[in-house]
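A protein chain is absent from this complex, but the other protein chains hold their places.
Our next item is subunit A:
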Amino acid sequence: MRFPVSVMCALLFAQSTPVFAALGAAAGPAAGTPQAQTDAARAKASARVTSYSGYTVSEVVEPSGTTVREYIGTDNVVFAVSWQGPSMPNLQQLLGSYADQYVAAASEPHPGRRAVAIQSDQLVLRSGGHMRSFAGNAYVPALLPQGVTPDNIR
């Protein structure tokens, strides 16, 4: 049986635990579909979801002990992510289509080791720390729900 490539990718991601949606992407299939119900069941097992005015935060503690939070608007789109803990998270998965901007910023010539910061109209990102204590966050300014400020992203 052959799957379309996009379905294959989704399945590959689904195998790795925990399950993340990427920044700027839908947190899951549209509500009400069978897939959404499966995802919701899995989310209950792996994530703590907290609702705020205008958005929800899905918090997952990775096996390494690092806490990863996804900030999801009422449109089901992930508008921000954050992480804190002993291991860097998988930024490829977390940043999704925004990963290229991270690569460009982190690859700029610089005299030594350092943290990474991006401040653009498309993406705001800060990442820093040291081995066994990393923290960072990223958000898409255009996707911030009304009334939500960067200070809400912890």
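Just so it is clear, contacts are C-beta pairs under 8 Å (C-beta built on N, C-alpha and C of every residue); 3 or more make two chains touch, one makes a residue touch a chain; residues count from 1.
Note that in this section contacts and distances are computed from a predicted model.
S.K.: From the list "Iron ABC transporter permease", "Cytochrome bd-I ubiquinol oxidase subunit 2 apoprotein", "Lipoprotein" or "Cation:proton antiporter subunit C", give the UniProt name belonging to the chain omitted from this structure.
M.R.: Matching the unshown chain against "Iron ABC transporter permease", "Cytochrome bd-I ubiquinol oxidase subunit 2 apoprotein", "Lipoprotein" or "Cation:proton antiporter subunit C" yields "Lipoprotein".
S.K.: Which one touches the absent chain: A:A25, A:V61 or A:A135?
M.R.: A:A135
S.K.: On subunit A, where is the contact patch with the chain that was removed from view?
M.R.: 16, 63-65, 84, 86-88, 90-93, 95, 99, 102-103, 106-117, 126-137
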